[in-house]
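A protein chain is absent from this complex, but the other protein chains hold their places.
== chain A ==
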Amino acid sequence: MDVLSTLASGFAVALTPMNLGLVLAGCFFGTLMGALPGIGPINGIAILLPLAYSIGLEPASAIILLAGVYYGAEYGGRISSILLNVPGDAGAIMTTLDGHPMAKRGEGGRALALSAVSSFAGSMGALILLVIFTPLLTRLAVTFGPAEFVALMVFALCCLASMVGSRPVKTVIGALIGLAMATVGVDSGTGVLRFTFGITSLFDGIDFLVVVIGMFAISEILLLVEHHYGGGGRLEKVSKSFVRAADLVQVRWTVLRSTLVGFVIGVLPGTGASVASAVAYGTEKRLAGEHNEFGNGDVRGLAAPEAANNSAAVGSMVPMLTLGIPGSGTTAILLGALLLFDVTPGPLLFSQKPDIAWGLIASMFVGNIALLVMNLPLVGIFVRMLSVRQAYLVPVIVMLTFVGIYSIHGASFDLFFMILLGVFGFLLRKLGFSLAPVILGLVLGEVLEDNLRRALSISAGDWSILFNNGVTLTLWGLSALVLVLPLVMKRRRALRRRQAAAEA
């Protein structure tokens, strides 16, 4: 088996003492970040990224660390969902619905244990699917030329527009802002300077790290100051956490279905853990029939979103690694991180830098086992962390962001620019814009432009090269479908409601 031998070589990378330590550190830090309300995986990765870059980690090690934070946070998010009724991150919103009622009944320990096992099962199932599907997708993607990549990126942005945020038009605007940011700096094709306003620090383009930290971490602080709670939120008493065999038997099919749902949704570009957990929860609720306790502490309602959001976190790695198209805001940052380390994700990654690709995949197996251990016997540590006051937390976050950004170039300009972007990001969030499309636009912008120009160079300026074969046409068609379908569905639903109202 070809796949197994490459996976074995990946384990050789992941199990070096250095990388093993980083996996554990990333998972621990990620669980913590996920558990603390208000600081999700994106912020965790954003804060660690410049530090990892400045310390000079190897690309494989850095991405192993950052990915650990990502899937670790999907585990951590459930802790505050269950105990505080406050989702630690967006993927854990559905977990509050049945997790918190269980904790109120005094079954906090049971809920934590069961959700940890569901998370683990979801991740492992998705990892196995990833190992199976990644080589297939890579083989397909190798045949892609510049024109196909342009169509693929447009498809990714369209998926994003139709599925993320309150309104598609706001998502599109966000993506356009990100794409426009990507054009700043020296133009790779001709060497002309674009939109730099004579500021030398911008000649290189707008630094990805500054945007990420500013827009996510700094704007998060501005949001936290609005409704900070002084260690408030009543912690439900946690009973001893243990796994009940009866619970596991009861949820086995739920977990399996939710894992599949989560993986598929995770792979689709533009959607992430939060959509996956919502869909999985809805599906299970419908399948449960009339006799269920969904919303009042049903174990299936707890297991479904947890299996799905972890599965989606793994699934969203698939398009990021094989196509270089991130599936969510968080993987957009991971993609940006890889580019920062001079590694270009995409079909050639697996053949040219197998140690990074397979090392990362192998590290996810290791990390998930570590997370299961951390989240069963050691869950008490994280529970205690929940009562840490924000007054102690915020200064640390501020300090880490400043040190991280300053240590990249050693320039104060970056700090001021970061604050400016933070205020801008805060405004966007206040106005109901999602920040993921901005980051996705920023990351994809340069690649999109490069591919478009390369495609048109091949065709000597003839734009029809973008529509001249089956693959591109299919992708354009899918893009249009993804944009139109939600509108049609909405209209049909409205029509049916009006009919029902007329009959009643």
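In this text, a contact is a pair of C-beta atoms (placed from the backbone, for glycine too) under 8 Å apart; a residue touches a chain by one contact, two chains touch by 3 or more; residues count from 1.
Here is the rule we use: contacts and distances are computed from a predicted model.
One chain of this complex is left out of the view, and of "Molybdopterin synthase catalytic subunit", "Tripartite tricarboxylate transporter TctB family protein", "Aspartate carbamoyltransferase" or "MotA/TolQ/ExbB proton channel family protein", the protein name its UniProt record gives is "Tripartite tricarboxylate transporter TctB family protein". Looking at A:F11, A:F133 or A:Y406, the residue that reaches the missing chain in the full complex is A:Y406.
Here one chain is not drawn; of A:L20, A:V264 or A:V394, the residue touching it is A:V394.
The missing chain, though absent from the display, is touched by one residue of A:I128, A:M385 or A:V423; that residue is A:V423.
One chain is missing from the display, and on chain A it is touched by residues 51, 54-55, 166-167, 169-170, 172-173, 176-177, 179-180, 183, 187, 189-190, 192, 194-195, 218, 221-222, 224-226, 228, 230, 389-392, 394-396, 398-399, 402-403, 406-407, 410, 412, 415-416, 418-419, 422-423, 426-427, 430-432, 448-449, 452-453, 456-457, 460-461.
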